[in-house]
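Encoded as structure tokens, the structure appears first; notes follow it.
What you see is the complex with one protein chain gone and the rest in place.
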Amino acid sequence: MDAEPGLSEQYRMASPWPLFIALGIPIAELGILFSLFPIAVGGLLLFGGSVAGMATESGYAKTPWRGLIGVAAPLAVLGLAFMFTRIGLPNRGLAIVAAAVILVAAGVAGMLFSPDREPTY
Amino acid sequence: MEVNGQLALTVLMGLFLVAVAAWLARVENWRSYTPVAGGGAFGQKDSYGSEEKPSGVIRWLTTVDHKDIGILYGAYGLIAFAVGGLMVVVMRIELIDPGMSLISNTFYNSLLTSHGITMLFLFGTPIIAAFSNYLVPLLIGADDMAFPRINAIAFWLLPPAALLIWAGFFPLPDVIPAQTAWTMYTPLSTGAGAGNQANAGVDLMLLGLHLSGVSATMGAINFIATIFTERGDDVSWANLDIFSWTILTQSGLILFAFPLLGSAIVMLLFDRNFGTAFFSGEGGAILWQHLFWFFGHPEVYILVLPPMGIVSYVIPRFSGRRLFGFKFVVYSTLAIGVLSFGVWAHHMFATGMDPRLRASFMAVSLAIAIPSAVKTFNWITTMWNGRVRLTTPMLFSVGFVSNFIIGGVTGVFLASIPVDLVLHDTYYVVGHFHYVVMGAIAFAGFSGLYYWFPLYTGRMYQKTLGKAHFWLSMIGTNITFFAMILLGYGGMPRRYATFLPQFATLHQLATVGALLLLVGQIIFVWNFVQSWLEGPEIEDGDPWNLRQSGLYTAEWDWFDQKQQTAIADGGDPDDETALTDGGHVDEPADDRSDA
Partner (left out) sequence: MANKIFDRDTLLDLTVNVVPLFIIAFFVVAFAVLSPFGIDPLASSIQFGLLAVPFVLLAILTYFAGRAVAGSEQSGEVYLPGQAGVRGAKPLEEDHGPAAIDPESTDDAPEVEGDGEDDADGDAEDDADGDAEDDADGDAEDDADTKDA
């Protein structure tokens, strides 16, 4: 217990992201399962955005932008597989791909247009 | 209509995302927030916790502190326990009468399904996670869990899981509750045939179950990483406490069992919605059973090992001696962990599988009884000649041992193929596993809730009410579930909403027991809530007098530090304390019982 007193002082006790990651997963699952296009896209965006945000917050990335693209890549693969392989679920695949595209667009836009500022932590 | 619906959904989803983004942008300010590096006394983060966390509801929504998450898990588990308990009260009242009287048979089936899933996945696993999240980092000297944010994600997956599992009971158009029983046997659960189980309610339930599995897996990875890598300098494997050992083993089991359940559920969902035929074709039913029980039997030990750890932890504290044969308990925990994966088909003895395979499963099932029995003997020997203090947590622990013996011995008989073929699918099985899940697992949960009540609330519960809770639960449990064992001997099949009149007396007896349980739990809720809000405050870090017998442990030491720090800071400006008991806690029960 009394070992290493220094570490905990840097340690943040609150983060807004986990809640939204956890919300994004079921929303996306519901949307994909019941083929509800906007729900699926929205859930995936919530999930992907929160993952990128959390990676930034916890210091794994300096900005969230590349994280967005990183999340988008496997989604794109999954979505394309849904659309063009024997799985044969084109609508759902389209939703996943759409979410991936939006995530990539957000990531690229962020990289291009966000003001260069030092992370404040 | 179709287009309008899509449009409305899109707008709603967009608004929701914008709201989330706006909210996140507002809390962005946190980013610039750095905790005061003031070197809080003893390096305890809690010494300045209130400044560091946001306040109000936001604190609970955003916390990544293992103690807060533990409390969230606990609150969640108890709410689920209440829901599942009230469901079964309705079922038991229906069973007073042989025919269909209070509720329809289909509604009975829905309640039966939800009761099982709620108790196992929404109460059992989370209430254990409550203890492990709060205590394991304290016990092993870690600052927090290895992955605090993943810890928070794991918790926040659970409320949506509960909503999905219960979705069928909500007034949604065209959605009915699942009636598949918690085992979700195919082909019924694939929606085949003329029944109504092709309904979306079943899909929602499966999704919720899947989410709870994801949550449990995330938590398990976190605990394994924490216990392996975050132990304090002095906490070696030889010093690791028994509760952390059981959590480590449980996490290993979760890691191998829950992903399998998740995969099987996804396959089932594919069968239901996308026209695959994993479980609807020939051999599909038996395939589901194998997959399900390969998860399902380890799940039993996932649920029982940490409660065993709690009991192994609590009994020595109130026996005034160390746990007898500590290492026996540790190694037998590990043995249960391994062997639990080799017994799954003892749930399937009646499926007509090859008798050679059946014999092997019987052999391993008998072998796994040994480690459990070893633990039982260790608990008894620990109490033997000890200075036993029958406090409420100790009573619940002793109740655990008692009920576990009945539940365990009935289980050994079921592990024997010839006996199982007679008793399969009767109330004997129901009685057996309820002795374990209610009589043992829930009892250990209560034991832990009472034992650490001062730790997480800073207050003491009401002693008399605690004992009333214990005795009502103990008597209620034994009346209810022993009646079920007798019903099973009589041949009463399980899962039915109606029964032959010859079983009426025992069913009525079981209902009386269930109502006793209900009264006991109402007392518990009252005691728990009222004591948390206005119980006498604990002012010293050793409310159970463990130092005297040399059994003081790390979590109370942490609590003691916290208390001292709070006093040094001027403490909480809480005037109630003085009014309540003059700042001294001697007879909490007497103070409160007339309130």
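Note that the chains are named A and B in the order they appear, and that numbering of residues resets to 1 at the start of each chain.
We adopt the following convention: a residue touches a chain if its C-beta (ideal position, glycine included) is under 8 Å from a C-beta of that chain, and two chains touch if they have at least 3 such contacts.
Not measured: the values here are computed from a predicted model.
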{"item": "Selected residue (touches chain absent from view) among B:V20, B:L188, B:V235 or B:L506", "value": "B:V235"}
{"item": "Candidate in contact with the missing chain, chosen from B:F16, B:Y331 or B:F413", "value": "B:Y331"}
{"item": "Residue in contact with the excluded chain [from B:M308, B:L323, B:M348 or B:I405]", "value": "B:L323"}
{"item": "Interface with the undisplayed chain - residues on subunit B", "value": "138-141, 232, 234-243, 313, 318, 320-328, 330-332, 334-335, 337-339, 341-342, 354-357, 359-361, 363-364, 366-368, 370-371, 374, 385-387, 389, 391-394, 454, 460, 463, 466, 538-545, 547-555, 557-558, 561, 584-588"}
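Assume only the chains that are shown with their structure count from here on.
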{"item": "Geometric centre distance via CA averages, subunit B-subunit A, whole Å", "value": "31"}
{"item": "Subunit A residues touching subunit B - in the complex, by the definition given at the top", "value": "1-23, 25-26, 29-30, 33-34, 36-39, 41-42, 45-46, 49, 53-54, 57-58, 89, 119-121"}
{"item": "Subunit A-facing residues of subunit B, complex", "value": "6, 9-10, 12-14, 16-17, 20-21, 23-24, 27, 30-32, 34-35, 37-40, 42-45, 49, 52-54, 58-59, 61-65, 68, 138, 141, 143-144, 148-157, 160-161, 164, 200, 203-204, 207, 210-211, 214, 232-234, 269, 273-274, 554, 557-558, 561"}
